[in-house]
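Missing here: one protein chain of the complex. Every other protein chain is in place.
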Amino acid sequence: MPEHVETTKSAGDANAASLPSGVEGAASLSSGVEGGASPRSTPSDNVILDVKGLKKYFPIQHGLFRKVVGYVKAVDDISFFVRKGETLGLVGESGCGKTTASRSIIRLYEPTAGEIYFKTGKFSSDGEPEMVNVRELDREQMKLIRQEMSMIFQDPVGSLNPRMSVFDIVAEPLVIHGQGTGPETEEMVVQLLERVGLRPEHMRRYPHEFSGGQRQRIGIARALALNPRLIFCDEPVSALDVSIQAQTLNLLQDLQADFDLAYVFVAHDLSVVQHISNRVAVMYVGKIAEMADSEELYNNPLHPYTEALMSAVPKADPLYKSERIVMPGDVADPSNPPPGCYFHPRCRYAIDICSQETPEWRELKADHFVACHRAEELELRGVLELAKDKGKKPDLPST
Amino acid sequence: MSEMSETNNVLVEVNDLRVQFDVRDGIVKAVDGATFSVRRGQTLGVIGESGCGKSVTARAILGMVPRPGQVVGGSILYHRRIKSNGTEMTDIVNINDLNPDGETIRQIRGGEIAMIFQEPMSSLTPVYTAGTHIFEAVNLHRLMPIHKVGAQMTETIQAHREVTKEEARDIAIDMLHRVGIPKPEQRVDSYPHQLSGGQRQRVMIAIALSCHPNMLIADEPTTALDVSIEAQILDIMRELQETVDMAIMFITHDLGVIAEMAEEIVVMYMGKVVEKANAVEIFYESKHPYTRALLKSIPTIGKKRRKRLASIEGMVPDPFDLPSGCVFHPRCPEFMPGKCDQIVPSWTQVEGEEHWARCLLYEEV
Partner (left out) sequence: MSAKKSSSPSIPEGSEASAPSGQASEQEQEQKQLSQSYWALVWWRFKRSKAAIAGAVIVVLSYFMGALFAEFFSPYLVNQQSEYVEARPQWPHFIDEEGNFHLRPFVYGLEETIDEELFKRTFEIDKTKQYPLYFFVRAAPYKLLGVIPMDIHLFGTDPNDPEAHAYIFGTDGLGRDVLSRIIYGARLSLVLGLAGQALTLIFGATLGAISGYYGGGVDMLIMRTTEFLNAFPREPILMALAAIIPDSWNPMWIYFGLTILLAFVYWGGLARQVRGLVLSIREREFVLAAQSFGASDRRLLFRHLIPNTMSHIIVIATTMVPAMIQSETFLGFLGLGLRPPLTSWGILMNEVSNVRAIRFHPWLLLPVPFILISLLGFNLMGDGLRDAIDPYSR
């Protein structure tokens, strides 16, 4: 199990000097987001993915000639980074843009704006890893990058081609990259299947013969085929039964340890995300509200949405006593978000400025980022540790 | 919660219920021996994973098991309070004996026992035919996409109460207000697709409650909703329960939700009830290995991050090829060879009055 990676202290200074030279766009890394108002913690050498100002807008078209009348701002200026071997959780409710964000980074959707830096050695003359702007790659180059970034999908039924055998499915990435011929391929597939806990004899079978949990394992095997360093897990356990969820999460953690993988783990279930992630970014209607270390987040949230979200999650303990913070109204509409801070209509701490100005994304504490006008002054409540986990035996009420 | 003795307070008693589905590949024992009771004003939680039979049990209580399923054993006793000659009596009705199309069950459905489901527009299960959906829509007063919300509500209200159309409309508006729908006078004339998922679910609750039922069966009502909306719905349900003193049978696979809502919990696995106890005991002192394993396998907020989850080995068995003896034995961490694979455990009292389990660990064999 990889150690909890410490934030390097040198990250106080927005200085490009700590990065390897010869980096495309290195200068922009130091200027920070939003006009460089506050010092941004420069990610250390350990960072393999650095997303800055990512936007993905979908045009809304009307009428016979499909005139563009507006945009769904599915992802609206988000920035985050992922370190080698760690898991970054991306959590939020429906419409928050987490799935769109991960698909945009891997360029399944073309981002509307922003920079995506990925550390790779594929393009440097001496094989040394450098940060490359993924958005500027052409199709051929992008294909090389796809060897290092892969994705696991949510739907165990829809993510596997029903007409292909398990062998074909898992071998497809190899085939696409020219490694798909010969007996080595079969060996590789066997290894992959065994690693995810499936029996190799099942190679010749078809997806419909497997259960949901097994299908997800096939998807995981496929994602591992090219030996990536970063895997986007897009709601990989949401469609699975509770007991299978546990098995699958354990598998993902084991694989991470074995192969030193980094994950971007996208989900709507806060408990799952916090369990598996080192760091968590909470998204709301296309923006990141808060990003911090997992434990830090639930002990000391800085954003009212995080506080309310954690309060809303039902706790598996009948003795958990806590007054729930109820967010009134519905989740905001990404095609027509409220002015200023998107969360302000539902926020119990909202003041005038919240409906006028978009809050800035800033690093308030070490490695703890938040976008809220009142973040400094608010004293927000974290999740109380569940009584049962404290090992206390309660006075059981008589029946 | 109640001070009265058990017999006075029982609303619905399910005894050894058995429901089978006769499909092309064989017989599926969807429910194979379910025993529990729901008391007046109490919330009973039914927890289990997919295929455990919890939804079928709920439908059986309303006499609405979809074809090709049928009830093949056990009884469902509904303690109906009726006024006869000015005195209040309790008439015990066995739902299994009622004619599924008869007058009695129609009165009960919707009027005395109501049901709400997973978010209506997103829960068109492929397992059921369109006919079943329509049947359910009509009989359980589900939200149909093509009628205005208000129209559906007044229809339901008038079906079970002696009121005029205007009065029914007023009741509908009042109910919408009580479930927290803003501007109910306007909303009452909108179509279901014009509302958000959370609002639709509130409307469903409003419809279900508009006839003051004695019991509400909630089958995964918040599973398809966002967490923040789920919290709102759960709050509304609890609030309304207190106001009208209604029993709730809450079915879900989400342990967090059930911990919040239920006073008593029933755990189901492969059609059998494997454990029954009050909520605190289930979470703190569970007896059945499945319950224990389930509790250990969920990630929880507030727990120390990144420890491995204790997952349950293996997979849910093929319903056409059930293991011998105890149906959980292939996956059980407490498996006792020679016993658990040979003997079918029976429903045993394990502790106190109200804690029961189906496990050979607690049975003398």
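A and B label the chains in the order they appear, each numbered from 1.
Keep in mind that, in the parts below, a contact is a pair of C-beta atoms (placed from the backbone, for glycine too) under 8 Å apart; a residue touches a chain by one contact, two chains touch by 3 or more.
Source: prediction; values computed, not measured.
Asker: For the full complex, which residue in A:D50, A:E93, A:E130 or A:D241 touches the chain that was left out?
Answerer: Residue touching the chain left out of view: A:D241.
Asker: Among B:F21, B:F36, B:Y78 or B:F250, which one touches the chain that has been omitted from the display?
Answerer: Once the missing chain is taken into account, the touching residue is B:F21.
Asker: From the listed residues A:K122, A:H202, A:R324 or A:R381, report the one that touches the chain absent from this view.
Answerer: The single option touching the absent chain is A:H202.
Asker: In the full complex, which of A:K52, A:R103 or A:H344 touches the chain missing from this view?
Answerer: A:R103
Asker: What residue numbers in subunit A mark contact with the hidden partner chain?
Answerer: Interface residues of subunit A facing the absent chain: 66, 103, 106, 108, 142-143, 146-147, 150-151, 153-156, 158-165, 172-173, 176-177, 197-198, 202, 204-206, 208-215, 219, 222, 226, 239-241, 244.
FYI, only the chains that are shown with their structure count from here on.
Asker: Between subunit A and subunit B, what's the gap in Å when you average each chain's C-alpha atoms?
Answerer: Here subunit A and subunit B have centroids separated by 35 Å.
Asker: What does subunit B use to touch subunit A in their complex?
Answerer: 49-50, 196, 198-199, 226-232, 234-235, 253-257, 259-260, 262, 278-281, 283-285, 293-295, 297-306, 308-312, 315-316, 352-354
Asker: Give the list of subunit A residues in touch with subunit B in this complex.
Answerer: 1, 93-94, 211, 213, 241-247, 249-250, 253, 268, 270-272, 274-278, 294-295, 298, 308-320, 324, 326-327, 330-331, 346, 383-386, 388-389, 393-394, 396-397, 399
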